[in-house]
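Sharing a structure with you now.
One protein chain is absent from this view; the other protein chains keep their places.
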Amino acid sequence: MSGSHGNVGGLSRAGIGAQVLVTAVLALTALLLVNWLVARPGLRHRFDLTSASSNTLSTATLGVLERLESDIQVDILYRDMNAPLTALGQEVIVRADKLLVLMEEAAGGRLAIQVVDTADQEAWTLRQQELRLRGYENGLIVSSGERREFLALSGDLAVFDMGNPVPETYIPPRIQQFDAERAIVGAILDVTEGAERHVYFTYGFGELDALDAVENSGLGLLSEELEGDGLRVHRWNFLEDGPLPDDCAAVAVIGPQVGWPEDMYAEVVEYVEAGGRLLVAAETVPELLRKSDVPDLLAHFGLEVSEGRVMHPLLDRRTGIVVQGQQECEVHVVTGDLMSRHPILSALRGAGGSFSVPIAHRVQVGVQPPDGVAQALLRSSPESWLDAPPCDRRYDAQLDGTFKSFPLAATVQRPPMVDVEAPKGLEAVPEVRIVALGSEAMLTNAALQNPTFRSADVLRAAFNWLLDREHRITVPPRDPDLRFLPRERPESAVLVIRVAQYYLPLAALLASLLVWLRRTRGSQRVALKTSRLEESDG
Amino acid sequence: MIEVAHLTRRYGSLLAVDDLSFEVGRGEVVGFLGPNGAGKTTTIRILAGYLAATKAERLVVAGHDVQRDSMGVRRSIGYLPESVPLYPELRVEEMMRFQGRLHRMERQVMRRRIPEVLERVGVQDRGKQLVGTLSRGLKQRVGLAVALLPDPEVLVLDEPTSGLDPIQRGEVRDLIHSLADDRTVLLSSHILAEVESVAPRVIILHEGRKVADGKPAELAASLGGGGHVAVEVMGAASAEDMATLIGSLPGVDSVATGDRVGIHQSFQVRGEGDLREDIGALAMTQTWALRELSWQRPTLEQLFTRLVTGRGLEDLDGPASSGAAAAPSPMLEAEPVDLPAAAPVLAAGLELSSGPAESSAPPLGTPGNAGSKIIYSLNPFDRGASRDLSKPVSVDAPPEAVSGEPEPSDGDGDGESAS
Partner (left out) sequence: MIGTLVVARRELSGLFMAPFTWIVLLVVLFINGLLFSSFIYQTQGNVTASLSESMTGPSFWLWMIFLPALLSMRLVAEESRSGTLEYLLTAPVSDAAVVVGKFLAATGFLALLWSSTLIYAVTLDYAGGPPDWSAVIGTWFGTILVSGLFVAIGMLASTLTSTPLLAAFLSMVSCLMWLAIPFLASSVMAYLVPLLTSTAAEQAALVGRMGSVVASMDALRHFSRSFQMGVLDTAEIIFFLTWISFFLFLTARSIEARRWRG
């Protein structure tokens, strides 16, 4: 009974309010602290429940992401694909998105994802221009600063099997392989590697000038295109500049007209043999070409360049018959069917585009490399003929042979031909890549300025392929883990829809009626009885 | 069983319970009486652990400190709020089982106890009925059953009869009567008759403060002494002369002269014993026409009215609660006109004569205009405390007079509610 007994109520309302506020703030602080703590990498555990482990990144990927030093942005470009790939395309992009989210988590803020709003036509066009994309391509753009790489949805991210569209033997299209993780990691490595990439154009022996943007024969416009892709273009002359610098990513030899000094030739060969990248374009004039080192250089890597040039006759417009003795045409329009299945041309082929190659020598594969691939890149039309030197542009059946399709460019891709140090860690695997073009003219300002030629895209693609590096990361392709209702049994979908739409709500309705009946019936009976009782009581 | 010492509770600036202290012993039945807003419900809610006390020196229920061991209190108390909160979607038995589970009762104990308790409150045949379909009176019984299930030592009932019709009210009252045998009961009501008939002891609250505490009879005695004889006569003499004559009778202490209505003059005579015979004899000898001669015992109603209208409150507070000798009744000093509420309290059964010509006349003692049907409510609290209790209320018909003593039947006792 003392005064100290139970005097809890000494607090005013304000006091109680303050007390509640303080405890709430304390609890909030504790909550945030706990949340921060459990999000620390050491304490955080993720358990992937999916059967295909589609939410677990490979260790190689995690390694790359943890070591990221520059910020990466990934743009997602997606529009619904045409039937029958609509659903599959969606699936691929959703999966790629999931992977990107995982990568974003693992990259610790270095990786940002942006979905380009393809419904917003203006923004979409703008973004395409920024990315120098043509057409509506679905895929991802992995960029770091000015350097970017495009990963096509069909091809890079996933390989589709189109199945069989014939109704009798219908096989639905499917995702053959889901490769997004490997593709994205490779692209990240590509765009983050080193600082800038340098292309050295040989100069001083009759080559076209890489920095001349004025003259028709200059390469200035090409250089500008390449700079736009994040490449630095230099002129290189062995006599003046000494050996090729270490940062050399590729050497371009565009139409030399005289022979190089011997050590310069040796320098170039040595560079390429050790896993270098080379783009060669032959001089137009056969005599000059013969004087230059280009035929020897190509022969060294198994390619042959003709002295004569490939021409194709003008056809009689009415009859379609070759009109002999007339002025011949040296501009080859390369359409889809004349392009080979090569990564350089795949995008263009896919978009149904074409381009023109003016004044070209034949470049064909002489010797297949034993451990690599040499292949023709593009061909002339089947009505072409090879004009023997000195290229009088007149068809002479005895000299010039028969009409047929001639290869106008070729590529070589093979391991280094000399022993080089094995790559360490995430370094790229050294590889020899050569693009040999039969025409120097297609690289000139004149060709790039000509809107009907449209050769800039091909040249950019060629340089990008040259500079692309194979990374020795072992990211296994993913199990597509597709789960679809059996298409051959449409009744299965009908069953599912019936259950979801009718049976389940109906079952709930029945259950509710049952409960209602059970709850009311027993009660009412008793209520009747007792109300009678009540009456008698009253 | 219940000890409350210096309990204060505020709602913001409103003082709901003001330094309240009282004790209820084991087995006692105590009625909490007071107008709405007097602090009854607040006090009860604090005792039940629903509300917190703003300040309390001691607050013990069934041996548990309410403020420290609220769980202990809740386990040993059966509390039925005024709204009788039961889940309407449950059956009576389910409701009981839920209460049992909340009180951690054993399954077997529950199985035995539920029918027992339901029978006790007289709803044994309603076990399967949904609570929502019960009538108000049955619901009240079920509520009581729920409160009784864990066999609490203390039963706290807030307005157990509110919202019931007179018959149900009687039933519930009887029920509480029967429960009161073996446990402590604290019930609240704003209806005097309820409390009077159930609780041997009454605590009257007004504006959060205890204004009286004691047995109803004691309280009445302490206020109004032994009652008085009401006389209404028609005589040739003046009122003063008549008063002097009556005052000269042996045993008469005082005579208060009342109103004159028409030709009748009323008096209130106080003195030792029953003076009616003497006054009647006097009237005979003086050839006064006697219209009324009745024994008026002050009821709690009057006491109430006086307490809450503020008159005599200072005088009553101390002595009444301490049970000391009766203070001088304010009624004696007051002019009869100043005590209008007391005037119409008439015992109809004791009316001696009422001529056929006068039967249609307005009730006597109506001040001022005899033709008007202005009367004063007999039950000052049944319309809520917001009403000004000192003002008259107009009703359609004159209500039956109330007196606990002359008509002991329950049916009559219920009739006083002017509903």
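The letters A and B name the chains in turn, as written, and every chain counts its residues from 1.
Here, a residue touches a chain if its C-beta (ideal position, glycine included) is under 8 Å from a C-beta of that chain, and two chains touch if they have at least 3 such contacts.
None of these values were measured; they are calculated from a predicted model.
> Which listed residue, A:Ala18, A:Leu31 or A:Leu211, touches the chain dropped from view?
A:Leu31
> Decide which residue listed in A:Gln129, A:Asn216 or A:Ser512 touches the omitted chain of the complex.
Candidates A:Gln129, A:Asn216 or A:Ser512; residue touching the omitted chain: A:Ser512.
> Which of these touches the unseen chain: B:Leu90, B:Val109, B:Ala217 or B:Ala237?
Final answer for the missing-chain contact: B:Leu90.
> Counting contacts across the full complex, list the positions on subunit A that touch the omitted chain.
On the subunit A side, contact with the omitted chain comes from 13, 16, 20, 23-24, 27-28, 31, 34-35, 38-39, 43-52, 54-55, 86-87, 90-91, 94, 98, 101, 105, 481-487, 489, 492-493, 495-497, 499-502, 504-505, 508-509, 511-512, 515-516, 519.
> Kindly note down the residues of subunit B that lie in touch with the hidden chain.
That gives, for subunit B, the contact residues 9, 11, 16, 42, 45, 48-52, 71, 74-75, 79, 81, 83-90, 98-99, 101-104.
Assume only the chains that are shown with their structure count from here on.
> Quick one: subunit A and subunit B, Cα centre-to-centre, how many Å?
So the centroids are 92 Å from each other.
> Write out the stretch or stretches of subunit B touching subunit A in their complex.
5, 8-9, 12, 52-59, 65-68, 89, 91, 125-130, 133, 167
> Which positions of subunit A touch subunit B when the two form their complex?
Per the touch definition, subunit A meets subunit B at residues 1, 3, 5-10, 13, 519-520, 522-527, 529-530, 533, 538.
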